[in-house]
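Right, I'll just put the structure down here and ask away after.
Left out: one protein chain. Kept in place: all the others.
Chain lettering (A and B) follows the sequence in which the chains are written, and residue indices restart at 1 in each chain.
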Amino acid sequence: MQNLNRREFLKLFGVCGTGAVLSGCSEPKRYLIPYIDPPEDVTPGVAAYYATTCRECPAGCGMIAKNREGRVIKVEGNPAHPISGGKLCMRGQASLHGLYNPDRFTGPMRRGATGQLEPIKWENGQDLLASTVNGIARRGGTGRIVFLTDLITGSLEDMTAYWLSEMGQQNGHVMYETYAYESLRQANKVVFENDAVPTYRLDGLDFLISFNADFLETWISNLEFARQFGEFHPLKGDKKNKFIFVGPRLSMTANNADLWIQTRPGMEYAVALGMLRIILDGGLIKGIPADRRAYLGAITADWSVEKAAAAAGCDPGMISAAAGEFARAARPMAIADGRSMFSANATETAVAANLLCTLNPKSLDAVDFGRPHSYSKTASAQSMKGLADRMRAGEVDLLLIYRANPVFSLPGEWDFAGAMKSVPNVVSFSPAVDETSSLANLVLPANYSFETWGDYSPRQGVSGFLQPIMGPVFNTRGLGDILISTGKKVKSEISFPWRDFNLALQGYWTRAYKDSGGSGTFRSFWENLLMRGGYWPQSPSPSPAPSITTTAFSFPAPGQKPGKGMPVVVYPTIQFFDGRTANHLWVQEIPDSMTQTTWGGWVEIHPETAREMDLGKGDLIEMKTDFGVVEAPALPIYTVPKGVAAIPVGQGHTNFGRFADGLPANPFKLMPSGIDMTSGGIGNPGMYAAVRKTGASFDIAHTDGSFSQHGRDFWQTISLDERNKMAANGTQPYIDYPLPKGYDESKDFYPPHEHKDYRWSMVVDMDRCIGCGACVVGCYSENNVAVVKREQVLMGREMSWIRVQRYFDDETKLARWLVMLCQHCDNAPCEYVCPIFAPQHSVEGLNNQIYNRCFGTRFCSQNDPYKVRRFNWYSFSRPSPLKWQLNPDVTVRQKGIMEKCSFCVQRIIEAKIEARQKGRKVKDGDFTTACAQTCPTNALIFGSLLDPESRVSRMINDVRAYQVLVELNTKPAVIYLKRVTQEIRA
Amino acid sequence: MTFVESNPRTYLMESGQPQGLTSYADADMQIIRTMWHPGTFYWFCVAMTGLGVAVGAIAWGYQIATGIGAANVMHPVMWASYLTNFVFWVGIAHSGTLISAILFLFRASWRTSVSRASEAMTIFAVMIAGLFPLIHLGRVWIVYWILPYPNQRNLWPNFQSPLVFDVIAISTYLTVSFLFWYTGMIPDLATIRDRTTGMKSRIYGFLALGWEGSNDYWRHYGTAYLFFAALATPLVISVHSVVSWDFALGISPGWHSTIFAPYFVAGAIHSGLAMVLVLLIPLRKIYKFENLLTINVLEQIARTIILTGLIVGYSYAVEHFMSVYSGNEPERFQYEWRMTGYYSWLYWIMVVCNVFVPIALFFKKVRTNLKALFSIGILVLIGMWFERLVIIAGSQAREYDPYSWGVYKYPSIVEWGILIGSFSLFFFLFLLFAKFLPTISITELKEAIPPEEIKG
Partner (left out) sequence: MRGAAFMANQTAVVGTFGNMEEVVKAIRRLKAENIPIDSVYSPFRSSEIREALGEPSLGPGRFFTLFGAIAGIATGIFLAAYTAAQWRFIVGGKYPIPYVPTVIPAFEFLILLAVFFSLGGMLWMNKMPKRQLSKHYDKRFSQDLFGIVVYCSASDCDSIYARMEQFGAREVRRIE
């Protein structure tokens, strides 16, 4: 329970008990009557907090779910959890939209005579499944039942395996993840004799080079890496560690690098080999054993830096600079993406990165093969293709599906959907409709992760728990319970002795209890687990360093010919992962970090290339590879080099509910269909597409008004040297303090005003911001911010209270972010123009917006230079049951009302009440706003400026401090710290 | 035109107006004749404009039911066609009182035949202008919160807000204009009362408030009318200044400028005079008022349009100069974008219609050509409407934060409906006015007839 303060402890304490299995949640009632038999843990008006685990991707972050009156209304990171550490990414927070997705299966269904799914009773559904299984078991033979799930571990994995074996099936359980990291695993096997995805630790490094691994977005465990990056990269004292990104596209991760080495798609390994060659040739790293030198020398013999640079398509100086930095660093590290679907030569790149890691023994401290990631269990693309072939050959009688959606994410040419038609019985346990489940002829919907018991272990040594935070929204059951009760029908009570899955889970964990030494009763062990949210031994013993082999490995020779057509980069985004979150409103609504685009896919093309090809923004283009064709609108933008196109994955759903369907485009349909036989991943020789303008258009809903900041100093940077010089001189920043001391006779007409007890303020450290947008979702879910959907975003009517503005530097064309929210100015221009005092200044310095006072002249927004006020153009509605997510502490705004960031005033009030009960004032760190709470890198700091000891009071005098549009004398209470830049030279 | 002459009659003779009247009864007859039996075309026009009003009302009702999203306003262009209409109609409203009050004080003779109609124009235009802030409100059903009335919440309006200035100024202007118009009409109503019988006589008699034209009546009336004129003149200037401060007190580039008050006043008079031309030229023809509304009157209006056009043109130039000279980058960008950006076509139409087209009026041939005058009136109105749109929507589209730039693309169907409704309402009211009230001041007309022309 490290890092757990008293407040959080009290929150978690509410979890003791059996959770909140509540009745009456499925039918919204319209009258207010106090409970006669109050459900456990529910006090009206008081939130209960439960620890659980995020299941939106295999990273397995620990979460705290906030339950009000029987409904989950918000999720935040579990501060005690080793992976999330109190933070949560955009997708994790949007998991509530998976729970309350209006397109979830509302109950068991079977495909009727008309071909439509028709509702049936649970008993009938389970009988149907039992008789099907019975029939198969009677006919005999193994491999006739295939249980296709996403990555599951622990008790549920055990239960699935047991169930299949009881039904007489072997090896029937296939865990499908779109990203199985076959190439990464293969490279680890080649270099470290370990066919696994290890645990990486980035926080202790002093240099990092990433070969196209978007570790801040989707790579393995993006939130954990973001947190570690927040330790690794920002300014510490007067030092800042260096990070280089090598890849063809300026991804969000790349944009956080000090240097982006732009390469041809799939040629990242050339940079690594060039670096190796320079280090070896120059003897830059001492103490490399002779045999390794010889081995590496042989491998890099062909890769002089000029040749490498030519092959990669980059400046040789950059390679030598990277090599120099790598060699100079005490604890350098190289990582590579290792997903062959996204890049040619993925295995080669990963091997080359691993070879770099072998140069310095300290690098290997950050790679832990003793705690492999559960990704290592997932089925390779090769075995998925094998499954499709088996299904097509009629070797599968029953396909059971749980949450896996291969129809969407496998290469289009494999036609997994067609293969499923050859399976006589397809049963889906998925909670919501998707492309794969929609082909099932029996649907027995399982609970969503918030409604069910379970555990999930993202890597060895860390197990997160799931417990029902609320009763099922729809008529669904836990997958474990379904398996147990069908098992009882097929076999007997003796084979499946558990009353329900909760007991099976407890049985499973009895073993861990015994292993842990068994102090105290199992009951207290169990309750402690639930309260903490999982099981992770306090002090993991250090794993031995991996052994390094000298297996022969050949790299494709430099100077290979590119294919015909335009090179295409397909990349995953932080919003959609592999497309599984596309039915979550928030991630659709919140703009993509780099393109600032919402609701729909696009094709990024360099503006100059677009001009040459006569493509304007929104022109629908057809991209045709040898394997498939998609249509998506063109987006001229600087994120790709000239002559390269880039398409994000995640959109292009055809049967994934109302929010995801019909948006362009699914680039998995362009995927090469071959298999790389060594790694088992997709054999990707590089993707080249013929591009054709269709003549039609699809308007791109974007939120950015301009690429450039037009010299207006919204974002500001400072070089490390200058910063250090200024700090040494004791230079004070120029700040118009939002305090009486900010009064300046020469420019203030009216006298200063005092604040009472607090002056709330925020410091935004742009050196820490990685542009991930977690803060934005945090705000949406805390403050009931409306989602307006594509048509309204096209009209410029998105409602976001906080946004991560993206500008491109006019010269370098690298992106810069700026977190923009209400500045709570002391001289707020928005306030005095309102005719009826709807906005006014509170005694604590807040710029309050009184919703029920507002009648919508919109003058405040006109006069707001930061443009953070948002108007309710309509009474934006939320289809049931999405409205269950609403925070009852925050007013839902009606049409005709202006709204904006309130600095989470409801949290301020709650904290003040709590402090008053303790007979003291609110202390720094007692609470924070929703955006600051979830920021993985702690870029947002909230506090009171009247407390001289608060973090904000100390930080606003940092030399890097500045205010946006300070020349307007608005005296903003949001103070930014400049991003620190450092140049990487050879 | 000279304003120093103290006896109006001398240059009534010089300008030869009105013409062809040989008795006071003729004046009565000619004007009162227009008030009865207007014919089917008139009723057709009333029906069409009435239909237009209904279209506007339905559009507004729809917008209230769904939300302001029914209009194409967006973030950051939160104000567009509605406030353009508001400023436009306030501008139209200006010439009425200007002609009536300022020219009254300056003893400008040509005022007589146009003052009543232009005062009516003022009142209808202010009424319509006053509707637009309501139409544009997000929650119009609580608009009364802006009024300073004692309430149980003890919440009063914010007297620092330019919008409250607006409410006070516009409502004062409407009240004062109405009283000015009505007071000036009392003797005429008495005349009509005395020329009619039965119900008509009783209605007009009720409105005439028992007027008898004795010397005491005329003296008190004259005193009051003079002060009305003296008070209305600064009010005219103040109202459009206050309207301009809706923008100038904001801090947006393109709005925040001290030139706005005189610039808006000049623009208002510019558009108002154009509207006077557009209304009077058909009125003159339909009612056969050629002898009263002589070509000379129209020429005087045309000359004033040259003046206001030049002031407006000067203001445009000064704005651009200041944007560069001030060294304020967002300001400079704003004006550059105004000439070259999304709304540049509106901008150039605005410049041509407001500044260059009126220059044609320097030629007497143009000034005395009714068709040309009418067309120039229409063009100036279009130019002035665009000017307001360029200032309002254009300035917001490129504010400080480049990330939040965006454009209001075009009016939605609801906005078109309301635009049609507003023009229809204006002409509807004007048609009713032309039928039921004397469109030219009878007493002033009588005053203007040279006594030596009176026969018998």
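Simple rule for what comes next: a contact is a pair of C-beta atoms (placed from the backbone, for glycine too) under 8 Å apart; a residue touches a chain by one contact, two chains touch by 3 or more.
Note that this is a predicted model, so its numbers are computed, not measured.
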- Item | Touch with the omitted chain, as defined above, among B:Y24, B:Y42 or B:Y314 | B:Y24
- Query: Who touches the missing chain here, A:H753, A:R916 or A:R985?
  - Reply: A:H753
- Note on the structure: Where B:S238, B:N328, B:S344 or B:N369 are the choices, the one touching the absent chain is B:S238
- Which one touches the absent chain: A:F215, A:F342 or A:Y832? A:Y832
- Of B:A169, B:M185 or B:A248, the residue in touch with the unshown chain: B:A169
- What residue numbers in chain B mark contact with the hidden partner chain? 23-25, 28, 148, 154-160, 165, 168-169, 172, 175-176, 179-180, 183, 187, 190-191, 193-195, 209-224, 226-228, 231-232, 234-235, 238, 242, 443-444, 446-447, 451, 454, 456
- For chain A, which residues lie in contact with the unshown chain of the complex? 748-751, 753, 825-829, 831-834, 837, 839-841, 971
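One rule holds in what follows: only the chains that are shown with their structure count from here on.
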- In their shared complex, at which residues does chain B touch chain A? 66-69, 72-79, 133, 136-140, 142-143, 145-146, 155, 157-158, 160-164, 167, 246, 249-252, 329-330, 333, 396, 399-406
- Query: What does chain A use to touch chain B in their complex?
  - Reply: 703-706, 708-712, 714, 792, 795-798, 803, 805-807, 818, 820, 829, 832-837, 853-859, 861-863, 865-867, 870-875, 894-898, 965, 968
